[in-house]
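Right, I'll just put the structure down here and ask away after.
Missing here: one protein chain of the complex. Every other protein chain is in place.
Entry: subunit A
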Amino acid sequence: MANLLDIASQAPRVPAASPAGGRWGLLFIVAMSALSVLGTGCASDYVARTASARSAYQSSDYQRALSELDGEQKEAPERDQLLLLLDKGMVLHAAGQWEESTKVLAQADELSSQLDITSVSEEAGILLSNERRRAYRGEDFEKLMISVLQALNYAELNRDEDALVEVRRVNERIEKMITEEKKPYEQLAIARYLGGVLYEDQREWDSAFIDYMKAYELEPRLGGLVEPLLRLAKKTGRDDAYATLSQKFPNVAHDAVGPGEGQLVVVVEAGLSPQKERVSRDYGDSGDLIEVPVYRDRGGTPPVRVSVESQAEQAVTVTSLSRVAQVHLNDRIGRMLAKQLAGAVAKAGVAAGVGALTKSKELGVLTFLILNAGNQADLRSWLSLPAEFQVARFRLPPGKHTVQVDAPGRPTTHLVEVKPGRVEVLVVRSY
């Protein structure tokens, strides 16, 4: 890789186009320096700019977080618009403003689809600058999370049909990524489990069993959460599956839900999603030629205990976004490295051109160093997402109940109404 500098320094010496060649070279450097400053300066880093909003969000001060994000929306460049919509949608979701959250996340979803189209001009520009200048498109799992959050929003709004639309969208999208795009992903257990809950609420027993079963295959450590799987295997006459599951979970009671009973499923969005940080691939003394991000966990996810009157349960992790994020980013690293290499070659080409035009080896090297000085890994990510989706479920008599969610240091209380034969969903954010 250090050869790239050699390319710049050993540029062919072509005759100067005019006696003004030296002046042009100097002008060129000045232009490049200015553009380099402009490149990073037309807006500073989104993660840094929104630190205060994130701090308010993590303190459950949602109104301040929203107000700061609204302020940011007026100033932020277009390339950060998706992140802004994602963060705003998540804050509204955490604040229990479900309807508003569905609208903002729908905008994010639409923008994400538009950004999926590769812009040739943008790609060309990035070759000579860095990834941070690209419009943020979202990691694959972040695109899936839009629909997961939407499903939870709609479930809270009792719009089960819309919630199921979002669950189907998650499953279809990820299926496409796996089968058509050949990505090494797997389906999201939380989407499948939520699908099971919603189908069960709609009394579509077969569909509910299929989704619960898929969630169990994806996350075999569901523990007591397999209760509906056992119950529906029996109810839908899946004798073989029932025999196998009963053997595996002999202690999980799964009596039929009585006519005077309802169910409550508590979805806890726990902890903070992992954050990207820079890791340089330093090749000799030529500077950080190539930079790619890695995900770093932001602290552990505390155990959450959920209690409803006399019943208490430890919430079970159904999907860990820390793990999913790692898999998705690892899949992208190869393509990222190839692009950075192409960018380094393009910069070396420009530097060689400058060296040739100015008949100055030093200016060629300097041009390369200036161009490459802006090489920075893109550390933007949807930081308001939780680290884990945890679930606890209860059978309760119909009526109003008080739910206590005990996350270390920050217990919360929620009021729910359970209806006979129905499955109520309660979504809680814990940090």
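By our rule, a contact is a pair of C-beta atoms (placed from the backbone, for glycine too) under 8 Å apart; a residue touches a chain by one contact, two chains touch by 3 or more; residues count from 1.
Note that in this section contacts and distances are computed from a predicted model.
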| item | value |
| --- | --- |
| Undepicted complex member, UniProt protein name, chosen from "Penicillin-binding protein activator LpoB", "TatD DNase family protein", "Cytochrome c oxidase subunit 1" or "YciI family protein" | "Penicillin-binding protein activator LpoB" |
| Contact with the hidden chain (one of A:45, A:100 or A:162) | A:162 |
| Residue among A:357, A:379, A:405 or A:426 touching the omitted chain | A:357 |
| Residue, one of A:79, A:143, A:234 or A:254, that touches the chain absent here | A:79 |
| Footprint left on subunit A by the chain that the document does not show | 17-18, 24, 28, 31-32, 35, 38-39, 42-43, 77-79, 117-122, 124-126, 128-129, 133-135, 161-162, 164-165, 168-169, 172, 176, 180, 350, 353-354, 357 |
